[in-house]
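Note that this complex is displayed minus one protein chain, with the remaining chains in position.
What follows is chain A.
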Amino acid sequence: MADGNSDQIGGEVRPNIQLPIYLDYQATTPLDPRVLDAMMPYFTGKFGNPHSRSHSYGWDAEEAVEAAREQVAKLINADPREIIFTSGATESNNLAIKGAALFNKDRRNEIVTVVTEHKCVLDTCRHLEQEGFKVTYLPVKQNGLIDLDELRAAVTDKTVLVSVMAVNNEIGVIQPIAEIAKIAHEKGALFHTDCAQAVGKIPLDVGAMGIDLMSISGHKIYGPKGIGALYVRRKPRVRLVAQMNGGGQERGMRSGTLSPALCVGIGEACRIAREEMAAEAVRLDALAHRFYDKVKAKLPDVFLNGDETQRIPGNLNLSFAYVEGESLIMGIKDLAVSSGSACTSASLEPSYVLRALGVEEELAHTSIRFGFGRFTTEAEIDYAAETIIGRVSKLREMSPLWEMVQEGIDIKSIQWADH
């Protein structure tokens, strides 16, 4: 974007950058223009109901949906018949967890998951607790990864399902999925993984990794919002209780008329991801390092949350000690980022994910999630780094905590009042 598109102003090269710079790729991604092009015909001319059997409008729509299903399947090395279209990863997680748990409830009634899962997994598990299931919420280590021995101890022959996300949405760490699947299978449990943040970013192979159920989101991979998918293993067959009743579409697991345009969109998004993932990972890794190195060179006391190496390249969750997250976000309006401090919401509680890592509340309050993606440029990275460095320095100048630290006072030694 910036290349060959720079203005020379007063001897200083100022690349054209559109502000605010979007650095929240874990929240959502823009639609890739190629995806939009693929979708467009299915809104107007090819508007048929893919479930109509008696005319070409329906057949054309069905053909497009099935081609999309194949694209999704290919990305994770699945069979197209194992892909169920849903409204998004939240629905996929609900269907996978409730569906598998309820189908097997007479034989097994325990579920194992992790405290840093997405809210839709945790909330679904809480719901199942009310239905009589026993749920174990595994802790994570300081690097955000689970301890496999603790997992092994938690899975019993009463465990129906182990659900562990592949990539965490806040800190970007990658859990050892294949090993987790193996431990689940040793006790005859099913393995579900929320891959909303992993698909299209790291290679996934449902066969090689032993995944029984996998949730996929469209809008995290430059596809449209409002569509996701659930991979449901056929051999050996995983059976689910449908959570939506109706016309029996999607092999009876998810009734409701499919949107061919959205299906085509997620399919095209998966095709592009498969072709470009390897090169894109290298590019994003370089961008993330460039950003992190610049920031670290100018600012002391910056901490990376989550494992240093077991992570996707497009995520950096950083804590800036002695400044507060919301005031930082307020001062970096040119950057669209999200804060690990929930001060922007009503609860005033810092992120439960960072707390689970044992990040102290002080640091949890000062953390910012930087998400880089397909349309992030080097010029944007440089601008973002400078913005952050400038604002953190300014806020530290007015931070009483920073002042105390400079004076050699141990902040932890002070008796702070609760309020």
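The definition used in the following text is that a contact is a pair of C-beta atoms (placed from the backbone, for glycine too) under 8 Å apart; a residue touches a chain by one contact, two chains touch by 3 or more; residues count from 1.
The rule is simple: contacts and distances are computed from a predicted model.
A chain of the complex is left out here; the name its UniProt entry carries, from "Protocatechuate 3,4-dioxygenase subunit beta", "Thiazole synthase", "Iron-sulfur cluster assembly scaffold protein IscU" or "Amino acid ABC transporter permease", is "Iron-sulfur cluster assembly scaffold protein IscU". Within the full complex, the residue among A:A153, A:V282 or A:M398 touching the omitted chain is A:M398.
Touch with the chain that is not drawn comes from one residue among A:A38, A:L122, A:I174 or A:V323, which is A:V323. Taking the whole complex into account, chain A touches the unshown chain at residues 322-327, 330-331, 341, 343-344, 346, 348, 350, 360-362, 365, 397-403, 411, 416-419.
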